[in-house]
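Missing here is one protein chain; the remaining ones are kept as they sit in the complex.
Order as written gives the chain letters A and B; numbering starts at 1 within each chain.
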Amino acid sequence: MTEEQYFGDREDYHSMEELHKAALAKEEQIPEEGNERGPWWMYAIIILVLAFGFFYMGRYLGEVSDRPHVLFTETDPEATEEEELDMMATGRQVYTRVCQSCHQQDGSGVEGAFPPLTGSDWVVGEPGRPVHIVLQGFEGQIVRNGVTYNATMPGFGRLLSDAEVASVVTYIRNSFGNDATEVTPDDVMDMRDASSDRVSTWTEEELNAFIENR
Amino acid sequence: MGPKKELRVTDLDRSARYVVLFLIISGIFWLLFGTLLALLASIKMHMPDWLGGFGWLTFGRVRPLHLNTMVYGWASMTGAGVALWILSRLLKTPILLRGYIMVAGLVWNLALLAGSVQILAGSSRGIEWLEFPVSTMVVIVLCVLIMSASVILMIRYRRVKQLYVSVWYILAAFLWFPLLGLVSSLPIFDTPTVQAGMNWWYAHNALGLWFTPIGLAAAYYFIPKVLGRPIYSYGLSLLGFWGLALFYNWNGFHHLIGSPLPTWFVTISIAASVMMVIPVVVVAVNHHMTVVGSFSAVKYSPTLRFVVFAAMSYTFVSLQGSTQALRSVNEVIHFTHFVVAHAHIGMYAFVTMMLFGACYYIIPRITLQEWHSKALIKWHFWLTAIGIVIYAGALQYIGLFQGWDMNNPDVPFTDTVSMTIPYLMARSMSGFLMTAGHLIFAWLVVKMVFRTGEQPDAPLIWEKIRREFAL
Partner (left out) sequence: MIRYSILVFGILATFLIAMFGLTILPKIFIDEGVTEPVYFTPFEVTEGHRVFVREGCIYCHSKQVRPEGFGADFERGWGRASVATDYRNLLPHNLGTMRTGPDLANIGARQPGEDWHYLNLYQPRAINEESIMPPFPWLFEEVGEDARPAHEGLNLPDEYRVPGRKILPDDEARYLVAYLLSLDQQITGVD
């Protein structure tokens, strides 16, 4: 059939609308449905999926309570046993998640906002300074490499364990071109005890006085 | 009632004209608006300082508004128009309560406008998929409820005996959505964790119980209609419909794996998500076996081309969704761009493409006008199809790596951001393609509906299918 035959003689229609109406008249029929059964593998899929669904529900339902994370609370007690502490690796992890957002990945800080950890006497000098700054924080004006900084660093004593503080201080004392002695968790424990009555952040004067008095 | 007068298709389409056109054109307006917001949001993800000084254009306001205009503007309004038209055709009954529906459509548009201003001005409700303030949402739901009344009345006063499969889906959609909307507005869920559960039960069901049934109803109508062949199997239609009703309802909590909601609800949702494979495979077989042998018709029929693309996307996105729900997969892809792309395959490659296909069939019939350019329709198809494929491909590819790296604590978090930048740019590129497609579509509709410019003097497409397939 050609277009002309299908629509009849084009001359019969005076407009597109009439043409459409003629065509629409052939659209009366509602779609019908056949009675096929479908391929066998479709039923195989249905059975497999049903079986998997009920198996999954039975296996992972956990308990009928308000508790979340039921499937993940049974931690292996062996895993939490004391492992040999790799100071640099742990320190790097702690640095990445706690310190890096201000002091940056390479320890260079943000000029004018957060002081650098590179080429700093405090970082590589007497370990008490970096440890106490990490524990209780620091505020007030300081000058590093000719740039003035005046930001407040909060203390992380509550967030970090002795081992974590020791690791991260060891890490910054031995990275970014720094080279200084290790700090052990026991050192940190002693220092934590020594400053246990201190709740506010340190200023430069207070910290220097505290370190000298020890 | 006396003996029912036999109504011709021409009468039905004429009576549907203003209601359906109003809903579709409103939808297209919101499509264009939502597309603009999408571009803004997409570009801002790799150029964060662009227009950075304007609070009302910040990413966190533009992105939710994009979702809301697309969902409650474009897809819901056009979807409702398409569904009502299909229903009128299938029941041989004119659309009832037309006046009320026109008013509802008007109010709906105003509610969307108000909601848009509210979100940009900062009074978002802050719940994903439910950002419009409760009052605005309730207005929209009431508008849909008027259409639901029309659907129920049309079925009550139908002039045919049998209820074709599309009717089941449309009835279900118009019963489910108002209930969903009302439940989501209830204050009884106002404790945070409980609200999170309600949130994802609602959001997943908005797709599964509102857009999916409308989309499937359209596929079930247009595929046999364009091809002039019966649907492969009534039994499979039944199985597919009841499978969806049974399993889709329970899917929502797979968005909450690892969250502080009780584990056993999450497990039930995961199992139900996997069982969604059943209705999806059944529907896919039903559609595929109907089309098989006449596949070349997609070359001639823009409707069939869009509808087949959409139906295949539905199968793909649903099977992908069932996989994503599994804990081991979810552990990687949750919280990444993979899920964003998945949502777009659902709402765009399936729902939106289906609605485009439906519009290409419906609008010439209710306006008795012809599309102005066959070439532009092809451009529309290829721009949007290639656009969404690039979108999904780029984001799902990088989403996997983003997820793997996020679960590797040795990779700094910043790296999981910077690695995505080239792919976010590719997403913006794909956005421009889809935008071009939408502009072409809107231009074609405007030219036809408002009869501007030179009218074509011969039908462009739809006679050709009849010639080939002797419908």
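By our rule, a contact is a pair of C-beta atoms (placed from the backbone, for glycine too) under 8 Å apart; a residue touches a chain by one contact, two chains touch by 3 or more.
Please read these numbers as outputs of a predicted model, since none were measured by experiment.
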In the full complex, displayed partners of the excluded chain:
A, B
Touch as defined at the start, partner being the missing chain; which of B:28, B:268, B:283 or B:368 qualifies?
B:268
Full-complex contact with the absent chain, from B:30, B:72, B:176 or B:381:
B:176
Among B:61, B:229 or B:365, which one touches the chain that has been omitted from the display?
B:61
When the complex is taken as a whole, what residues of chain B touch the one chain not shown?
44-46, 48-49, 52-55, 58-61, 63-64, 122-128, 155, 162-163, 168, 171-172, 175-176, 179, 183, 188-199, 201, 209, 238, 242, 245-246, 249-250, 252-253, 255-256, 258-262, 265, 268-269, 327, 331, 334-337, 339-340, 406-409, 413-414, 416-418, 421
Suppose we count only contacts with the excluded chain; which residues of chain A make the list?
65-66, 68-69, 72-73, 75, 93-94, 97-98, 101-102, 104, 110-114, 149-156, 158-159
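The rule is simple: only the chains that are shown with their structure count from here on.
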Find the geometric centre of each of chain A and chain B from their Cα atoms only, then give the gap between the two centres in Å, rounded to an integer.
33
Per the contact definition, I'd like the list of chain A residues that touch chain B in the complex.
1-3, 6-7, 16-17, 19-21, 23-28, 30-39, 42, 45-46, 49-50, 52-54, 56-57, 60-71, 93, 96, 100, 105
Could you please specify the touching residues of chain B with respect to chain A in the complex?
8-10, 13, 89-90, 92, 160, 164-166, 220-221, 224-225, 230-237, 258-264, 267-268, 270-272, 274-275, 277-278, 281-282, 285-286, 289, 327, 364-365, 368-370, 409-410, 412, 414, 455-459, 462-464, 466-467, 470-471
